[in-house]
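Every protein chain except one is present and positioned as in the full complex.
Chain IDs A, B and C follow the sequence of writing; residue 1 opens each chain.
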Amino acid sequence: MQSDNAFRLYNEVIEPPLSDDELAAVNAADLDLAQRLGLVLTYCSQDRLEGHLEVTDKLLQPTGIVNGGVYCTIGETLASIAAVAATAKPAVGMSNSTDLLGSVKAGQRIDAVAEPVHTGKRTHLWRVNMSADGKLVAVTNLKLMILDR
Amino acid sequence: MQSDNAFRLYNEVIEPPLSDDELAAVNAADLDLAQRLGLVLTYCSQDRLEGHLEVTDKLLQPTGIVNGGVYCTIGETLASIAAVAATAKPAVGMSNSTDLLGSVKAGQRIDAVAEPVHTGKRTHLWRVNMSADGKLVAVTNLKLMILDR
Amino acid sequence: MQSDNAFRLYNEVIEPPLSDDELAAVNAADLDLAQRLGLVLTYCSQDRLEGHLEVTDKLLQPTGIVNGGVYCTIGETLASIAAVAATAKPAVGMSNSTDLLGSVKAGQRIDAVAEPVHTGKRTHLWRVNMSADGKLVAVTNLKLMILDR
Partner (left out) sequence: MQSDNAFRLYNEVIEPPLSDDELAAVNAADLDLAQRLGLVLTYCSQDRLEGHLEVTDKLLQPTGIVNGGVYCTIGETLASIAAVAATAKPAVGMSNSTDLLGSVKAGQRIDAVAEPVHTGKRTHLWRVNMSADGKLVAVTNLKLMILDR
C-alpha cells in the first residue's frame, strides 16, 4: 500500500472517503491475507468501511460451509484498516470476538460493513457486521490499541 | 476426509489417538481452509489436538506480521476438529473469541494445542493456545454447539 | 415474578409491551441480583428492553468508579429478560462478553437498552448498550441458549 494512489490511507485521516481510483489501488496492492482470500474494499472513510468477498471452495471447512475463520479474518482486516483510516496511526488488534450466526456456501457473497463503537485516544472498538443474501451471518467486535506513529 | 485412513475422525470418538497414517490422511485431504493456509495436524485424540503452521508471506497483513485472522482460523479449525474427535457428532462454532498477544513474522512457526475447557451434552468450550518460539502469541476460546448426528 | 401483574413476562411473547402496572410489578418483585443493585426496568417488549440504574457507592471499586461487573450484570439481566420476552421460553446465558469503554461515578445514572442481534430457534444473541450522560460506557453481547419449556 505504498503505491502513489493509496498514499492517503496510511498517511492521513480519510476525509473525504477514498476515491474509486484509491480503492482500486488498495485492492490491487496484494498486501493482506484477507485480500488474498478475496476481500474487496468498496468504501473507506474515517467512520465507515465496506467490502465484500465472493465465497470460493477454498474458504470452506469439511462440511461444505465457510470456515468461521473467514469471518474473523474479514472482521480483523476491515476493523484494522478502519482504525488506521480514522487516526492515520498504526493500530494493533488486541482481541477479536466473532459471533458466528449463520452458514454460507460457495457461490454466495459476504457483504461486510465496519462501524466504530468507541474511538478513544489509546483504544478503539470497531464492529463489523457481515451478511449474505441480506441475512446477518457473523459479527466481529475488534478491540485495537492505537500506537504512536 | 472420507478417505479410508481418516475414517475414524468423523465416525467414532478418537480413543486411541489417530495413528501417523491416519494423521497423514487427514492432512492430505485438503478439505479445510486452515489446511490450505498451512495447518498440519500432528496429534489428535478425544481430549487434545496439536498442530502447527509455517508462516509464509501470504498470511501477513500490510505491516509484515501475521494477520490476526490466521490465529482465529487455526483456533476455529482445531477446536472444531477437537469437538468432533471428542463426540463423533457434528459441531458448529458459535463464537470465536481470540486474544492476540504477540506478533509473528514469515519464517516462524506457530505451534497450536487445543484442550477442552467444558464438554457438556449440547455445548463445548475448547481453548487453543498458540505459540511461536516458545512464546504465547494468541489464544482462541471457541464455543461450539454439538448437533445430533 | 409470579405476581398476577407480571404474569405475562414468563408466559407469553411480550406483544404489546408491558404496561406501566406490569413494569411496576416486575420491578417490585425483588427476584434478581440486578434489581437489588438498583436496576429498574422501564420498557419491555419482545424486541427491545430498556432500564436504568442510579449509581450508589456500593457499586464502586477501590478507585472510586463503577466496578466493571456492574455493566456485565446489567447486560446479563436485561438480555436474559429480553430473550424470555421474545420467546416465552426459559433462556440460559452461555457467554457474557462486555466491553468496558468509559468510567462512571456515584451519582450518575446508567441507561441501558437491549436489542436483538440474532434470534434463532436454539440460540439468541442480544446486545445491551449502556450509557451515562449520553456517552457510551459499556456494551454487553450476551449469547443465550433457548430451552424447551
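Note that contacts are C-beta pairs under 8 Å (C-beta built on N, C-alpha and C of every residue); 3 or more make two chains touch, one makes a residue touch a chain.
Everything numeric here is computed off the predicted structure, so don't read it as measured data.
Engineer: Which chains here touch the chain that is missing from view?
Structural biologist: The undisplayed chain, in the complete complex, is in contact with A, B, C.
Engineer: For the chain not shown, which residue from A:24, A:94 or A:136 touches it across the whole complex?
Structural biologist: Once the missing chain is taken into account, the touching residue is A:94.
Engineer: Thinking of the whole complex, not just what is shown, which of C:13, C:40 or C:60 touches the missing chain?
Structural biologist: Of the candidates C:13, C:40 or C:60, C:60 is in touch with the missing chain.
Engineer: Just to verify: which one of C:72, C:114, C:132 or C:146 makes contact with the chain not shown?
Structural biologist: Once the missing chain is taken into account, the touching residue is C:72.
Engineer: Which parts of subunit A are in contact with the chain that was left out?
Structural biologist: Interface residues of subunit A facing the absent chain: 94-95, 97, 122-123, 143, 145.
Engineer: What is the set of subunit C residues that contact the non-displayed chain in the whole complex?
Structural biologist: Residues of subunit C in contact with the hidden chain: 1, 10, 29, 31-34, 36, 58-63, 67-70, 72-77, 80, 90, 92-100.
Engineer: What subunit B residues would touch the chain not displayed?
Structural biologist: Interface residues of subunit B facing the absent chain: 97, 99, 101, 117-118, 120, 125, 136, 139, 141, 143.
To be clear about the criterion, only the chains that are shown with their structure count from here on.
Engineer: Just curious, how far off is subunit C from subunit A if you go by their C-alpha centres, in Å?
Structural biologist: 31
Engineer: What are the residue numbers in subunit A that touch two or more other chains?
Structural biologist: 97, 99
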